Each structure stands twice: as C-alpha cells, then as structure tokens.
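One protein chain is absent from this view; the other protein chains keep their places.
Labels A and B are assigned to the chains in the order they are written; within every chain, residues are numbered from 1.
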C-alpha cells in the first residue's frame, strides 16, 4: 500500500517518490585501480539480510541522492542522509 | 514578413468545458506567469536563499536544498531575470512556458488535495508560505500553501492536461469549478 521515507530536505514521503539504486557502500575506484578492484565495484554486491545502507534518489522531490540506512527485512529505517553529506562525514572520519 | 505569433496556453481546450461562475471551491489557472528555475552554486546556497527572500514581486518556491522556483504574476520576465541574476552564485533557467501554475482554493481544498498528494497538509505541518516538490496526481509538482485554504500547484506543461483532469475529477465531490484567472 505504501511505505514512507523521511527525506532530510523534504520531509516524510511515500516510496513512490523515490527510486532505489542499491548498496551505498561501494566507492568508485580511481582509474588506476587494479582490475579486481574495478571488477568488484561494478559487478560484485553483497546481498545482506538486515541492516544496510542504500542509495535512494528523491526523484519526485528535491532530486537529491540520499543514503537510507535501513533493515531490508523489517524496513525499519535508522536514518536518511544526503549522499554528499554522507560522503563528507565519511571523509571526516 | 513579420510573424504575428499567438501564445497558446496548454489548458485552453481543457477549460472550455467549464462555463459559468466560480463555486466556493475553485481552480484558477494563471495564464502567463513568469517562472524561473533558480539554482544556487556550490557553497552559495545560504546566501542565495537569503537574497531570494528579499526579492520583490517574486514568490519563492522551494524545490530542493539548492533549487527554487521564482514565480511572479505581476512583474515581467526581464525584470524578474534581472533581479535574480544580480544574486551572486545563481544560475537561471526560464520555465514560464515549461510550467503551468494553478491555484486551488476553497473550504474543501484539503479534502480535494488529500486525493492528489500524500503529504500532510495540516497547517501545523504544512504552514502558510511553505512549499515543496512532491508527487501530485502521479506527476512531479511543486505545491505551495499561499493561504489558509489556498494552494498553488506548479506542474510541467506536458503533464498539465492530465493533472488538470485529475484535479477536477477529484474535485467533483466538492463542486470544484475551473477557469483562467483573467476570465
């Protein structure tokens, strides 16, 4: 019927406003990275059950890419951050 | 030869069916609003937001953290563009023809819009002056609360006919009428 995501920019919205891209953890390797690294980045994804971070695009709202931290079994959402902010925070750690 | 070019509103044919006066619940379509997309460049978002708030004769609609729609029903496009482009860190794209502006007002407006948008429009949650992009009648729209019982909806031109038909269909229960604002 519906599920809801709270966009940090727009507030609570139904999932129909978003499109999902998959795991947010992989980082685009440098052009010089080894073949295996690129292979992993492009083709290999974990298929976790439970909590993980995922890219969601708020296509019908602010058009920002978001990182949704959620449990893919229960759909419990632990946090939603702007993807750019997420990267900045990660770089700061 | 000089061309005498007629400007045509996309809802011209749709509104033909609505004759007579406006009921308490009424949808008015603004014929020639001036609308610009305003983009703030990296690091300038805060300044741009502040500057936009001071713009004269221009209503500012929030789209995202660095994007707004600047709407004016009184000022000309050149005047609006001049004001906006004076703001440092801004890029502009005119959307006056690409967007359709409709105002829906009346005592049942929230009950009508509850059939069109998923967002909670209770005044404690979505107060007067607030605006946001959201799905409206299955189409990406910008919705703004301009009064207690008045909202403005901005939709892409190509979808306007579809959105108009759905809005009026959802308004049937509340005897919603529709016309151009200047009619």
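In this text, contacts are C-beta pairs under 8 Å (C-beta built on N, C-alpha and C of every residue); 3 or more make two chains touch, one makes a residue touch a chain.
Criterion: contacts and distances are computed from a predicted model.
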* Asked: From the names "Electron transfer flavoprotein subunit beta", "Simple sugar transport system permease protein", "Sarcosine oxidase subunit alpha family protein" or "Multisubunit sodium/proton antiporter, MrpG subunit", which one matches the UniProt record for the unseen chain?
  -> "Sarcosine oxidase subunit alpha family protein"
* **Footprint left on subunit A by the chain that the document does not show** => 1-4, 12, 14, 19, 21, 28-29, 31, 33, 35, 38, 41-43, 55, 57, 59, 63-65, 74-75, 77, 82-84, 87-88
* **Sites on subunit B contacted by the missing partner chain, in the whole complex** => 1-10, 13, 37, 39-42, 66-67, 91, 93-99, 114-115, 117-120, 122, 125, 137-139, 156-159, 161-163, 165-166, 169-170, 172-173, 175
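Everything below uses one rule, namely that only the chains that are shown with their structure count from here on.
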* Taking each chain's centre as the mean position of its Cα atoms, how many Å separate subunit A from subunit B? -> 31
* Over in the complex, which subunit A residues touch subunit B? Could you list them? => 2, 9-14, 16-17, 59-64, 82
* **Interface residues, subunit B side, partner subunit A - complex** => 63-65, 67, 118-120, 132-135, 140
